[in-house]
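After the structure tokens below, expect a handful of questions from me.
A single protein chain has been omitted; all remaining protein chains appear in their positions.
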Amino acid sequence: MCPAGNPMTQLLVLLLLAVPVLAATVCAAIPVRSVRTAVVLATGLVLAAASVGLLFVGRGTVSPPPIGNVSVDSLVTVGDFALLAIMFGYAIALRSVIVGLLVVLQAAPLAWFEFSVLDHTTEIPAFAIDNLAIVMVLVVSVIGSLVIAFALPYMDEHEKHLHVTRSRQPRFFFFMTIFLGAMNGLVLSNNLLFLYFFFEVTTFCSFMLIGHDGTRPARESAHRALWMNSVGGVAFVAGIFGTYGVARTLDLKEILSHGAGGALLIPIAALCFAGFTKAAQVPMQSWLLGAMVAPTPVSALLHSSTMVKAGVYLVLRLAPVYAGTALGSAIAMCGGFTFLAAAALAVGQSNGKKILAYSTISNLGLIMACAGLATPLSLTAATLLIVFHAVSKGLLFLTVGTIEQQIGSRDIEDMWGLYQRLPVTTSIAIIGIVSMMAPPFGVLLSKWVAIESASGVPIVVVMLALGSALSVLVYTRWAGMLLAMPSLSHPAVPERLPWLMKAALFSMAGAAIALPASLPLILSRVVNPLFAATTHLQDLGVSFVHGHGSAVAFLPFYAIIGIGVLVTNAMSRAAKRVRFTSPYMSGVPGDFQATSFIGPMNERVPVVARNYYLSPIFSEGKLTPWVNAGAIMLLIVAAVGAVR
Amino acid sequence: MSSAIVRAVLSTAVALFVAPLAIALLTGVDRRVTARLQSRRGPPLLQPMYDVVKLLAKEPTVSNRAQIFAAWTYALAAAASVVLFCLGADLLLVFFVQATGAVFLVVGAMSVPSPFSQIGAQRELLQILAYEPLLILVFVGMYMVTGSFDVSAIAAYPKPMLLELPLLYLVLGFALTIKLRKSPFDFSASHHGHQELVKGVLTEYSGPFLALTEIAHWYETALVLAICAIFWAPSVWIAALLVAVTYAAEILIDNATARVTWRWMFKYTFPLGLVMSAANLAWLYVR
Partner (left out) sequence: MFEKLIKLARVKSPWVVHFDCGSCNGCDIETLACLTPVYDIERFGGINVGNPKHADVLLVTGTVNHRNKHALRAIWEQIPNPKIVVAIGACGLTGGVFRDAYNVVGGVDKVIPVDVYVPGCPAKPEAIIDGLVLALGKLGSGDTASARAAAEAIKGLPVESAGRPEEHS
């Protein structure tokens, strides 16, 4: 099977899993701010370094040796049931019947499975490192480190805003760092039970972090996230059951080597459903929307870059089993429908975080669609999307959080003319928005590859085309709001950003700009060997100039963009001869900047402009029932596809 | 290898210099023909060029600096998309490059608090929403027929695509009408001599920056007409005839129809376009 990894690999995996746990314990135990800052920053550095190290040297499988006399397998089993018990405790505390029921529905079959069905004598390598796992580890560790670094000054300010007397930051960073360790474990897992354990840990961390502020909306959203993700947990347990029943092993690599189709499809469909709930696909999207009440670092880390990516990672990982089957097509259609539906729902929103949430769900749907199509090209698109979307969306969430702290609102209507009040933050926001929409940045390039890979399936490609246009609408009007310049004066209050937040934002923005430049390298070294796709870019269709489909082709393109940016910047700066006039009001402007006009009775009427939200069609209340109905129909089709 | 470079340089030169001038001439012919249809004499054929030169020589006047950035980005992106097309690049990429420019046009218009500019920008977004998915579906149709998204491969296809993609050509015509800012789909900013919301999304651009938007418009028109032309790739003459007939039809429709509201367009025209695209694609898939 897979060769055992060298000692270096083992060390790196240990670091990736153990360091966050240690850091979490320290953060929770020592509530001293400076210690916490040092520990969090150190953890970030170690994780980032370890993930990069894994990229270069780590391959193969890792089986952790027993600790003392206890095998790690048993530890995980104990952990599983302990976690379920804790969740049951919360179910009682919250008086939630549904959570209690779902926990029992997980615990009982799991117990039966562990103690009477599973053959404990076979040795399964616990962790397996291949390129996909490395990509995910990099995303989690690097972006995660930047986000928790950002969170340090952010949470100080956040608690000041909320007039919190006793700091709850120890609890916050405990769960954030534990979460990073769990994510690393999840993507490295080769044993399905390990995967399930880490899956549940992320659910629990999400529950605790969403409810962090302790307000009523926070607790309700946390509860909703818990039960919806627990539905996924139940599906996961059922999937484990079924998979073991058919394949007689929990080794992921072995399961995947069975090839496409067969009796495995039904349990795999259950696992994919678990992935769907984790990735908040329609009709299970409401928990992610509710999760937006959490502090921004939570949204940036869990609910855009990493935890929800665990869901798509799972579905992507299982691609060899459903490739070319009816289940695969159904997954593609469900994903495509989510892409379209979430983009449409975003049109009716003016709340900045909700727009980003719907956009996240939409892009996750796109990744699902690519995974479902399961051609080498579409799987490449899915992987690239995971990477680039994590960077851009994480950046946007951090920026919205920064803006919210400075202006006290997350509504995009309040961000009109923000460039003049907060030039640095707004510039970064614009970089984030442009990196979601424009070539040569990663998200658009991945979307391009995705559309090309879907071109053989008309239904999916129609949904992709429509969804793509809707997302352009959503982001363009936001960018327009930000760049409005209603006055020529300088801001009264200069912008101040803590250096750590600035560093995190700048790093993410830099990554969003620079990472697409290394796309040829990413493709040739990391992604192509993964999906056994050809190593020639032009055959992948990712060529700009016919016949020159090599890495060189990217450079002239960047040159065009670079020249364009330089020229436009030079023109706008050196425009000394430019005369400034007031906007055309077809009347008498009340002042030079036309913030008002002279109306009847010589009164100044303020100028108010709002975006079109097309609420008769796109408002959340109106559209969601239709979307949910359509999604449920598609899920039924998927289930039927799996069974047949 | 060197002949490829020479060809590339020539293509770039044609794209950058010949294409916009040709479209400027075509626009002049358009205005002349439109005038004759309205029993007027109409301007000289070189009128669009006089307009642009005059605008370039005007005093630069703006309401804020974002407009300068927006106008330049719009023009450069439009030019880049035509260059990429002439170099035979991937159609979807060409389209996304052009779309970036269109996005910045809207952003520049949204940056000014004038009501005409604001509403014009929102309507322009709705127009983009209308033609973008349909254009992507046209490209997908081309892919299904020729097996490639690359312009070079599509242009080398031995059979005329029009015969296999008739409905998609009509959908392309719908997108062309919007791009040319002609009736009935000119509710965000109408073309020369016509006003909608004064000049809608273009209201606040003036002088040299308005000239840049005009030049960008020439490039965009060149791009869409070139896409029309490759529907009959085997013969250059028939392709030219096709483009001429299409453009003549556009002029005719422009003079014969009234402007529709965006609601009307989304209620009737857009679903019709979707259905036609889906039908054509389905037929290609099934056969």
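First chain written, first letter: the chains are A and B, and each begins at residue 1.
Simple rule for what comes next: a residue touches a chain if its C-beta (ideal position, glycine included) is under 8 Å from a C-beta of that chain, and two chains touch if they have at least 3 such contacts.
What you see is a predicted model; the values in this text were computed from it and never measured.
Enquirer: Where the complex has a chain not shown, which of A:Pro66, A:Gly587 or A:Pro625 is the residue touching it?
Expert: Residue touching the absent chain, from the options given: A:Gly587.
Enquirer: Just name the one of B:Thr27, B:Thr100 or B:Thr203 that touches the chain not displayed here.
Expert: The single option touching the absent chain is B:Thr203.
Enquirer: Consider the whole complex, including the chain that is not shown, and state which of B:Ala4, B:Val53 or B:Ala279 touches that chain.
Expert: Only one of B:Ala4, B:Val53 or B:Ala279 touches the chain omitted from view, namely B:Val53.
Enquirer: Of the residues in chain A, which ones touch the absent chain?
Expert: Within chain A, the residues touching the omitted chain are 579, 581-582, 584-585, 587-589, 598, 602.
Enquirer: Give me the chain B residues in contact with the hidden chain, please.
Expert: Touching the chain left out of view, chain B contributes residues 31, 35, 38-44, 47, 49-51, 53-54, 57-61, 116, 192-193, 195, 198-199, 202-207, 210.
Rule of thumb we're sticking to: only the chains that are shown with their structure count from here on.
Enquirer: Can you compute the centre-to-centre distance for chain A and chain B, using the mean CA position of each chain? Integer Å is fine.
Expert: That pair's centroid distance is 36 Å.
Enquirer: Under the stated contact criterion, what part of chain A meets chain B in this complex?
Expert: Interface residues on the chain A side: 419, 437-439, 444, 448, 451-452, 455-456, 458, 461-462, 464-466, 468-470, 472-473, 476-477, 479-481, 483-486, 488, 541, 543-547, 560, 564, 567-569, 571-573, 575, 577-586, 593-595, 607, 609, 611-612.
Enquirer: Could you list, by residue number, the parts of chain B that touch chain A in their complex?
Expert: Contacts found on chain B: 4, 8, 59-66, 68-69, 72-73, 76-77, 80, 84, 87-90, 92-93, 96-97, 99-100, 103, 106-118, 121-122, 125-126, 128-129, 132-134, 136-137, 140, 143-144, 148-153, 198, 203-204, 274, 277-278, 281-282, 285.
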